[in-house]
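Removed from the display is one protein chain of the complex; every other protein chain stays in position.
Per-chain numbering from 1; labels A and B assigned in written order.
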Amino acid sequence: MANPTKPDKQVITTCAYCGVGCGFKAETHQGRIVRMIPWKEGKANHGHSCIKGRFAFDYYQSNDRITTPMIRASIDDAWTPVSWEKAIQHAASELRRVQAKYGTKSVGAISSSRCTNEEIFLVQKFARAVLGNNNIDNCARICHSPTQFGLSATVGWGAASQHFDSILQADVIMIVGANPTEGHPVFGSLMKRRLRQGAKLIVIDPRRTESVNSPHIKADVHLNLRPGTNVAVLDSIAHVIIREKLYNEEFVRSRCEWDEFERWAAFVSSERYAPESIGPQAGLSPELIRQAARLYASGPNSAIYYGLGVTEHSQGSTGVMCLGNLTLSCGMLGREGVGVNPLRGQGNVQGGSCLGSWPHVFSGYRFVTDDEVRASFEKDWGVTLDAEPGLRLPNMFDAAIAGNFRGMFIMGEDPVQSDPNQGHIIQAMRQMECVVIQDLFLNETAKYAHVFLPGSSSLEKDGTFTSAERRVNRVRKVVEPLAGYQDWEIVVLLMNAMGYPAQYADAGEILNEVARLSPAYKGISFELLDRIGSAQWPCDENAPEGTEVLHRKTFPRANGRGTFMLTEYVPTAERTNDTFPLLLTTGRILTQYNVGTQTRRTENNRWHAEDVLEICEHDASVRGIKDGDRVRIASRFGSTELRAKYSERVSGGVVYTTFHHAETRINVVTSDLSDWATNCPEYKVTAVEVVKVEIGSSAKKAKKKKRDEVVTA
Amino acid sequence: MSQSVAHPEETTSARAVPLERLIVMANQIADFFSPYPGPRRAEGIRNHLRTYWDPRMRQDLIDHIAAGGDGVSPSIVEGAQLLTTGDDRKGYYGPPKA
Partner (left out) sequence: MMLWSELRDLKDDIDYGTPPRGGSLVSVTIDGVSVSVPEGSSVMFAAAQSRQNIPKLCATDTLEAWGSCRLCLVEIEGRSGYPASCTTIVSEGMIVRTQSEQIQRLRKGVLELYLSDFPAEDVEGGWSEFHDAMAQCGVSSHPYEPTETHLSSAIDTSNPYFLFDPAKCIVCNRCVRACEEIQGTFALTIQGRGFDSKVAAGQDQPFFESECVSCGACVQTCPTQALVEKSLFEGEYSRG
C-alpha cells in the first residue's frame, strides 16, 4: 500500500520556531499530528516553509516529555510525581514562604519568547500583581533588548519598521550581523528572490555566510569586520555619508530634529571615524567601507536587516542606534522597500518585548515608574503596584549569589544552558530555595528546580505570537495538552493559589486585557485575527487592520520627529592577548533551533548532531589541529571540548560555533560582559585559545573535572 | 547538598549586584554619554539609572560614591548626584533623549 494516509483534520496555526512567523496548516489523523504544511495565505511565508517548521514537530510527543507535575525538597533529591493540585499548592506556599523570610523582592519570574503573548502577559501580571514586585524579565534580555532600547531612542518604536514583503521592493539590502538563510530561512528565501531580481547586497559580518556567497547570490560588498567593531564601522559609514554629502537633507529637515542631526553629523565627521582610521582597527580596507556607504546611500530604496551580531555586544544598544541614525540620515524610512528591521530569533521575541515581561515596563512599553501608567494598571488589576524597576535576568542571578534572591518562576526558558558564564548561573541557581519550572522537558535549569509544572507545546494551546514584522498571528490548539492544561491555565492556577483571583474563560480574554492596557494592541482580538488572518501592530481605530509600514508621516516620539544619537565607539573590554589570542563568536544553523530543546528531539539531529568549532585552516594548522580533531576551547571564564572543522567562512583570528547542544556547554566559555544599556550579554566576542585534545587523554573525565571546577569556583 | 541559608544580617543588605560589577556597569553607561556636553550627560545618566536600575542597585552606587566613589567615572558621580537632589520621582523616564 503506497498511498499515503489522508489527514482527517486541518488547523491553521503559526510556527513556533523563529521570528518569521510562518502560517501552517497542522494536519491530524485520528487525533495525532501527521504533517505540517505551509499556509499559502500566511503573510510571512506565502506557502513556503523551512525544515524546522515543516518537519520538526515530533518533539511534542517525544518520550521524555514530562506530563505529570513533580516536586522535591532539595535539588539533590529525586523528583516525586504529584497531582496538579499538590504541585500548585506547594509552589504557591514555597514562594510565599521565601518572600516571608527574605522579603517581597526576593523572588521573581522569567518568561520566554516561546510562550504566547497571552502567557507572557500573564507571567508579568503574576510577578507584579501577585509576587508584588517588578522582578520580571524574559529571554529577549539576552538577544534583542538593545533593539528596543536603540530603536526607540532614534525612531521611536523598538520594532521592525517594515513587513517582510517590503524587501521585494528594496534596491539595496544591507544585512548586519545576521544570517537569514540559516536563522530565518523563509525570509532568507524571500531575500534571495529579490537578489535574483537584481537588488544589491551589503553584508556586514565577520563570517562569510551563505548570503555572502552561494549559488546565484553574491554580496556586492562584504565587510568581514573584526568581532566587536560594529559601532566603529557603522560610524565610519556615517562619516562617509556626511563627508560626501550622501545624506537626504530634505528628509532630515522635514522629518527629523535638525539640530540633533547637525550635532551627530559633526560627531561622525571627526577624523577618528574616517575609514582610513577605522579600517585598520576593524580589519577592513577603507575603500570597502566607502563602497558600503555609497551603495547604501544610493538606494533609491535601501533596507537594513540585522540580527544578534549587532545586539549581543557590550555596545549592542549603541550599534542599534547607529542603524537608526543611518536610516534617518538617508531618509530610508516611511515607505515600502526601506527601513531598519531586527530579525528575531524566537517565534515570539517581539511579543515578549511588547507584552511587558521587563522589569521597567508594562505591556505596550509603558514605564512602571510613570505614575499615570501605573495607576491604569492598578485600576484594571485591583492591586497596588511597585513603582520601582525590578531586577534584570543577570542581576537576579547576581542577587542570588549575594543571598538576596531566593525564588524564581521560570516558564519555557533554560537559562542554565542559554545564558552566558554558565558557572556563575549554576552558582546562583544553587542559592535558590524555590525554583518553579514550567516546561515540556527536564531541561538543564530543571536540575536546580524544586517544582516542575509540565507545560504545553504551541501545538496544544490557543493564543497569539507577534513575529519579527510586528505581525500578531494566531496560535491554535491542534491537539489536547498532553499534561492536561494549556500554559496560561497553569499560571492562572498558581495566581489563584497565591490569593489573586484571576479568571479567564479562554486565551482570547487575556488578549482583550492586553488590548485594553497596551495602545499598540488596542484593536487586536481573536475575532479580528480569525477574520483577517493576522494584523501588524499598531492596530487601533486609526489602523483597524494594523500597520504594515511604520513612520510614514511621523515618528512615535513626543515631537513626532526622528532623532540622532551620538554613538561613540568604545572597544569591548574583552580583548585578545597572548593567552587567549583568538576571538570566538557564536551563532546558529538551519536545522537546529536555539538551545535545541525541540529540534534535538527530532530527526533534524541527523544534519547537526553536535556543535563544531569553525576555524580557518591556518589558525588550526599552527596549533597542530587537523580537520575533525577534538579540541579544547578555553576563555578566562571556562573551557569546553568540541570537534574542530576547517572553514573558509571564518577569517584568521576568529573561530565560530553554534550553541544548540547542551553537551557542548559553550556558555561555560562565553564572557560575562554585557551591553551598557540593557545587560544583553556579549555572546559575540570572547577571547579564547584552542588546543588539540590528545587522543588517549580521557576527554570525558577532563570535562567532568572542569565542570566541578566551574561549579565550585 | 543542603541549601545554603544566608545569615540574617546578610538578608538585610540591600546589595543586589556585587559592587565591582555595579561599577563596571555604571562606567559603561558613562562611556556612552561621554560625547554629550556636561548637563545633558549628567541628566542622561540620571535618567538611565532611574528608569532601568533596581533601587537597590542605585542605592549601592550612591552609597559607594558617598564613601569616596573609588573606581567610578566622574560623570557617573555627577549623574548619581541628580538622583539624590530634589524629588527623585520627578523627571523623564525612558530611553535617552538626544
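Following the convention adopted for this analysis, a residue touches a chain if its C-beta (ideal position, glycine included) is under 8 Å from a C-beta of that chain, and two chains touch if they have at least 3 such contacts.
As the structure is a prediction and not an experimental result, all values here were calculated from the model.
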item	value
Displayed chains contacting the withheld chain	A
Candidates A:Pro69, A:Pro146, A:Pro185 or A:Pro206 - the one touching the absent chain	A:Pro185
Hidden partner chain, touching residue among A:Leu590, A:Cys616, A:Val650 or A:Leu673	A:Leu590
Touching residues on chain A - with respect to the absent chain	1-7, 25, 34-35, 37-41, 43, 46-51, 54-55, 58, 165-166, 168-169, 185-186, 188-189, 192-193, 196-197, 215-217, 336, 590-591, 603, 606-607
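We adopt the following convention: only the chains that are shown with their structure count from here on.
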item	value
Separation of chain A from chain B, taking each centre as the mean of its C-alpha atoms, in whole Å	27
Chain B partner contacts - residues on chain A that touch it in the complex	74-76, 101-103, 105-106, 149, 152-153, 257, 260, 263-264, 267, 314-315, 317-318, 359-360, 367, 369-371, 387-392, 395, 398-399, 401-405, 430-431, 433, 563-566, 568, 570, 573, 674, 676-679
Touch list for chain B against partner chain A, complex	1-4, 6, 10-11, 13-18, 21, 24-25, 28-29, 31-32, 34-36, 48, 50-57, 89, 93-98
